[in-house]
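Shown here: the complex without one of its protein chains, the others still in place.
The block that comes next holds chain A.
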Amino acid sequence: MSAAAPKATTSVDRYRSLFDARPLPDNALTQWRRAAFERFAAIGLPTQREEDWKYTNLRRLESRQFTPATPAPVATDESRWIANAGARIVLANGHALASLSTVSPQPPGVTLLTLGQWIANSPEQVAEFLQKQRRDASSFELLNAAFLEDGVVIDLADGARFDQPIYVIHQMGPGNGMSHPRIFVRCGRNSACTLVEHYIGAADSETLTNSVVSLDLAQGAKVAHYRLQQESSRSFHIGTVHAHLDRDSRYACRDIALGATLARTHITATLAGPGAEATLQGLFAPSGTQHLDTYTLVDHAAPHTLSNEEYRGVADGRGRGVYRGKVIVRKDAQKIDSRQSSRNLLLSPTAEIDTRPELEIYANDVKCSHGATTGQLDSTALFYLRSRGLSEDEARGLLIRAFAESILSTIELEPLRQHLEQQLNERFASSEARA
């Protein structure tokens, strides 16, 4: 306690000097940012004493000095982008680059603009909108609010459909910049869209990405959300996702974490209306000294809601994978069906997996189950493949890919799936050479 307290103040101080150094106009938005910063300063960065951060030590992050990333064009690495993934929006170091974005004329009822544009046009309106948002709770959300500059706003009117996926590239680096992008998705009744977020970092950059995505699904809306995290191997990634689901809406999130030295994703899905359904699927594959942490919270706040969750982890080298999945069933939220599974593979004697599937249930007419396993590759399956002439490496690679396949196969976007398959093939082929 006594050791952690002064450390936290120093990192808060560092952020404060960055905050104070920013030239901000005197308006409602600035007030909102300042209030958020003060709340952040009061609580500081989380420590391992907090249950939510039990397995993730932020010392590595705290000791780093980041500079607010500039809107200056960065060395974009277009070869790493997913081709034909949809209407492209590039956030370079957290700032939208119109020159690289390919947003075609939008169908009626669809509003797609960058947060930066909106702030430039009507900061009062943005401030008013932000005030009405769910109050940010965590340190990192508050930090994001304080340093908020740019992001994406997607607004769908009732019945509107965005026929293409919206492909947001978060391109970071080089250098040690930090970016705090925010994405708002508001879906009217029976509207539908697909959001792909791709986090890419330039090699050797030591950046911090602290993104917040909030999705609001009205009755009958449908959102498919893909998160592909491929930050540079020395960078930090904190991602917060809040999805609020009204009656009969559907939210599906596929969360793939491959990059960053330390990454934490926090996904909350609140099922607020009967018939709402949330599907959370994810894959995290720490290797080297990576630390990949995922925390999902499914909150069944209304009766007759459905959730399905499957996370898989593959830890190699000295990598550490952390998964915590919490399911809450509120009082009187009867007729709930909830399933959750966490399966993990340990490939090296120095890797570690910590998993916590949790159920918190306050209603009785529910069907909730969870399962978790951690183990190594099945030796009989390996033997089978070896006996058919595959080399040890090939056999292992094949089995690991098969393990990951159950998450990959749920990805309906063909270009994204192909991109991922290629990434994973490379990843696991190289990991085998080391192992």
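Here, a residue touches a chain if its C-beta (ideal position, glycine included) is under 8 Å from a C-beta of that chain, and two chains touch if they have at least 3 such contacts; residues count from 1.
Basically, contacts and distances are computed from a predicted model.
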| item | value |
| --- | --- |
| Options "YCII-related domain-containing protein", "Fe-S cluster assembly protein SufB", "Multiple sugar transport system ATP-binding protein" or "Acyl carrier protein": UniProt name of the undisplayed chain | "Fe-S cluster assembly protein SufB" |
| Absent-chain contact - pick from A:45, A:306, A:353 or A:411 | A:353 |
| Identified contact with the non-displayed chain, of A:38, A:332 or A:426 | A:332 |
| Of A:374, A:406 or A:423, the one touching the omitted chain in the full complex | A:374 |
| Hidden partner chain, residues of chain A it touches | 51, 55, 331-332, 334, 344, 346-376 |
